[in-house]
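Every protein chain except one is present and positioned as in the full complex.
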Amino acid sequence: MLSKIWKLALFFWMSMVIIGAFLWAPLAQGLGEYTRILYFHVPTAWVTVLAFLISAVYSALYLRKRDIVLDKRAEVASQLGFIFCILATITGSVWAKMSWGSFWNWDPRETSIFILLLIYAAYFALRSAIEHPERRATLGSVYSLLAFITVPFFVFIVPRVYASLHPDPLINPQGKINMDGKMLTVFLASLFGFTVIFLWMFKTKLDLVSIKMSIKKREI
Amino acid sequence: MQLARKAWYIFDKDIRQEYKTRYSVNAILLFAVVTLVAVSFSIGTFGASPDIKSALLWIVLFFSAMSGLAHIFVREEEKHTADTLKLLASPTSIFLGKFIFNLVLFVVLQLIIVPLFFAVMDFSVNGVSTFLIILILGSIGLSAGATIIAAIISKASAKGALFTVLAFPILLPVIVAGISGTKIAVNESNIMAAASEIQMLFAYSVVIITGSVLLFDFVWKD
Partner (left out) sequence: MEIKAAGLGKSYGEKRVFRDIGFGLKDGQSLAIIGPNGSGKTTLIKILCGLIRPSEGILNYYGNGMKIKPDDIFAHIGLVGPYLELYEELTAWENVRFFMRMRNLENISDQVNELFEFFKLSGRETDPVKTYSSGMRQRLKYIAALLHNPAILFLDEPTANLDIQGIERVYQVMEEQKRNKILIIATNDHDDLKFGDEQIAVGT
């Protein structure tokens, strides 16, 4: 019963977010209708970064404790992160096309999200190339952590070379937000909603994985 | 120090093997030359801006590294000498020995590849010392990252393609900083003009070497 309640609450919450995004929040100057993508694009980007962090944490925990469940958690977080990364890339690309005329420009933020996509893809390529489950978990975790320590350097390369097409004055995920009150409300609500969706998917997938694991155990 | 001495012996052993087989040397040189020829040919008489040439240099360097720096671990696995080595040294000395090998190999080959690039592509830089600093620091970062990734893929199947796929995102900061620093060196002879690139490459090298040494234990032991 309780789980039904909060799922309904989430449904209601996200519906409000969508309605708010399309009907309630005002448009930003210069962006026009395209503002609306902000409420969906940035949260997906945020979730993909969150997933990346979670995966790195569980990878480190696995290397320390050697409990395969920890590695499963890292893997699931990465899978979800990958999906959200694709979503972020696509929504960002659509936004770019609508606003600036081309789908892809190697703008620093576009580049960063793309690199994250490459990291996720590499992580899965590595895992699928190893047969032994233990080894797969160990090497996957090591790579996850390697990526984690090199990612901060992207902050360096992000402002390099290419002039940014990103509407920075208006939207800065670091928290300095110059948004109108209503926009801010919808934005934060969307951010929260997406995070909850991610955590829910995370838990659901994990439950599925542990059920599969216990079925296998019983078969032995 | 014990660690350094053992790393040196491993380095020595690998150099001897390389001297007798010349596997990595051939792979890297051949790849660099072929890529250089292809690039030069494609650009043809149209010419390219110094910015583009800077980028091309690092692309050639990166992919040359990809063609030859994994051998150091892949060979140990394929020839079944990995376990032999495990029983002789601690993981850290093994990593250091192999890292030094890759670094020396890479830098020595650059003595051929880089001048060749300059000549064939009609490329020149004003800030020679800037360029050299960027090149050395970039080589350290590239070699360290390539070494740890080589260790990882040596334990997987489909090693060739996997090496580049895994290495590219990790080494991207080095490539970008290398390109950026080279571009600056084309025009500026003052080293400070590339200060942030140099700082970043230095910081990256520290981080990647430290991280690799810590993580190598997990990769090496089954």
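By letter and in written order, the chains are A and B; residue numbering begins at 1 in each of them.
Everything that follows uses one rule, which is that a residue touches a chain if its C-beta (ideal position, glycine included) is under 8 Å from a C-beta of that chain, and two chains touch if they have at least 3 such contacts.
Worth saying up front: this structure is predicted, and the values here are computed from it rather than measured.
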| item | value |
| --- | --- |
| Contact partner of the left-out chain, one of B:Ala89, B:Leu135, B:Val174 or B:Ala194 | B:Ala89 |
| Where the missing chain touches chain B, by residue | 6, 9-10, 12-13, 16-17, 20-21, 79-81, 83-84, 86-90, 221-222 |
| In chain A, positions touching the absent partner | 132-134, 216-217, 219-220 |
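Throughout what follows, only the chains that are shown with their structure count from here on.
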| item | value |
| --- | --- |
| Chain centre separation in whole Å, for chain B relative to chain A (CA means) | 31 |
| Residues on chain B engaged by chain A in the complex (per definition of touch) | 145, 148-149, 152-153, 155-158, 162, 165-166, 168-170, 172-173, 176-177, 179-180, 196, 200, 203-204, 207-208, 211-212, 215, 218-219, 222 |
| Touch list for chain A against partner chain B, complex | 63, 115, 118-119, 121-122, 125-126, 129-131, 135, 138-139, 141-143, 145-147, 149-150, 153-154, 156-157, 160-161 |
